[in-house]
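What you see is the complex with one protein chain gone and the rest in place.
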Amino acid sequence: MNAQTTFRVERWTAASRTAIAVVIALAVIAAIAPFWLGPGAMDRLTILFVYIILAVMWNALAGYAGLVSVGQQLFVGLGAYFTIKLADWGVNPFVGMVGAAIIVGVIAVPLSFPMLRLRGGEFAIGMWVVSEMAHLLVNLDPLVRGETGTSLISLNAFDAPLRRNLIYWLALAALLVLLGGLFMLLRSRVGAAIQAIRDNEEAAASVGVRVTSTKRMIFIFTAVGVAMAGALWLATALTFQPKAYFSVQWTAYMIFMVLVGGIGTFEGAILGAVIFFAIETWFGATGVWYLVGLGATALIFALLLPRGIWGEIERRTGLRLLPVGYRLEFKLPGAEP
Amino acid sequence: MSLLAVTSLNLHHGLLHAVRDLSLDVSEGEIVALVGANGAGKTTLLRAIAGAHRPSSGSISFGGVDITRLPAHRRVNMGIALVPEGRRLFTQMTVEENLLLGRMSGRIGNWTVDKVLETFPNLAARRSARAGTLSGGEQQATAIGRALMSNPSLLLLDELSLGLSPIAVDRLYESLRTLMQSGTTIVLVEQDLGRAMQVATRIVCMLEGRVVLEAPAANLAREQVTEAYFGLAPHRVPA
Partner (left out) sequence: MINTIVQGLLLGGYYALIAAGLSFMFSVMRIINLAHGSLAVLAAYLLLVLAQNYHLSPFVGLIIVLPLMAVIGFLLQRFILDRAMQAGQLVPILATFGLAIVIDNVLFELFGANTRSLSNFIGSLSYDSIALPGDIYVGELAVGTFVLAIVVLGGLQLFLSFTRYGRAIRATAEDPDTAGLVGINPRMATAVASAIALFTVGLAGAALGMRGTFDAYAGASQLLFAFEAAVIGGAGSVWGTLIGGIVLALAQTFGAKVSPLGFLLAGHGVFLVVLFVRVWLAGGVRAFLRRPA
């Protein structure tokens, strides 16, 4: 390389341009779907959106911030719980869902201070313990009536087709806002910080990356996202039984989706959610063997394919659909342009 | 009769080619000093012989047996013991426990904890001290003692003088004198050229992963080694 070499910093590749175009097209199609999809399909799509949100959020926490949490069900439960509370206070249920997610985000701020000081397994199980405590405390609220639970009754004020459409659109909107927000975050300076932390925390800190505040940002962001997912789940299920929402099963699903899809990659989390959704649609009814299969698959992937399916694809082909990185393009003197 | 035979060995650290197509024979009873600048590949070579570094290609045989694929702990069993660069003691364990660990390989021989403490008298008082609390010289002595406890037939010493005061180094070499005269085969990496030429029977000088000079110590003048060390006269002196 000499002084005559010029280079350009590129953010987009042909593949990523295509991918973004496809994503936008899909979003538009999805938005107008209620006009031609049946109720069953819309319910399923809503659930798919919820799964994608959960996968991307858990991936952001574990894959980007390096924080493996076995307690994200804390936010699922709290998101649903506060939706119920707000509805009980007369707030419109849809506004309440978003409000609940924001409340959970606010709670996540003071929670992050002690929790982020924990490492590895202590953080993982620490979050689980906090989730168990939240479960117990929620049970104390007379509104919830212990494990019997209660329902999001105010949703019944809307007639069924409208309710379904509104829930669908809210889920789609949440999905696009959360994923879009995360995407923009990754493309920004914070994103570079995140990827630096992911690759080597100490090295990142030594070049001035604000590790803890970056992690905090991700912690709070993912809390909001997971809470939103919990609220949306409540909207589709209508009933709130604390045991179902504070169950560690949620973490199991999130771990499965991210491990299979690809930890640390945006595309991988989405892929994992889609795969999980497909498996659940076909096998969910087979009962307990389904769960055994999930656990076994997660175990096998953790041991043999730790990068997940997308991770392997990315490694072998270098394919990157979502342009969150930078590329350097060289033009050597005398070379063809 | 060759105790250790290294043939066309290639070692990498990731993309870095640390040892290039290196061949080396060590006969029983020899004391071979590996000298060379930092980064010449000496430590990597020793670690490969001990089994801590996988060769990319080439072979290592010990006592006629091909050990290239053998894991480190099995090589200790066969009689190779490495005193690693930087000592690498188990700092949470006492001196005595570190020494006793040397016996894990189960080889039979003369070395006992008492004999080690005799050889390195400054350790005797520190027998029950945690290894992490020892001085540099004491740590080095413990590390050597630990290797000796496995009753090796080939002792590999990596950078004994690293981080030690000259007096401490003197003391170490003094303690090792009997060992070195007893006929144990030794390969040592030593930065101090004068010291190396004093104790070794053969000098091997490495530069950027290759052997650039190899001859009995008696036949060499210090200047020849220095030239080879810095790559000024890269040719082999006939044995």
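Order of writing sets the chain letters: A and B. Residues in each chain are counted from 1.
Operating definition for what follows: a contact is a pair of C-beta atoms (placed from the backbone, for glycine too) under 8 Å apart; a residue touches a chain by one contact, two chains touch by 3 or more.
It should be emphasised that the depicted structure is a prediction, and the values quoted were computed from it without experimental measurement.
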item	value
Missing chain: touched chains present in the view	A, B
Absent-chain contact - pick from A:162, A:184, A:238 or A:292	A:292
Hidden-chain contact residue, picked from the options A:34, A:77, A:105 or A:126	A:126
Residue touching the undisplayed chain, where the options are A:14, A:32, A:140 or A:285	A:140
Interface with the unshown chain - residue positions in chain A	62, 66, 68, 70, 113-114, 117-118, 120-122, 124-126, 128-130, 132-133, 136-137, 139-140, 205, 210-213, 216, 248, 251-252, 255, 259, 263, 288-289, 291-292, 294-300, 302-303, 306
Interface with the undisplayed chain - residues on chain B	50-52, 71-74, 76-77, 81-82, 84, 88, 90-93, 97, 100-106, 146-147, 150
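Following the convention adopted for this analysis, only the chains that are shown with their structure count from here on.
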item	value
Where chain A and chain B are represented by their mean Cα positions, the distance between them in whole Å	54
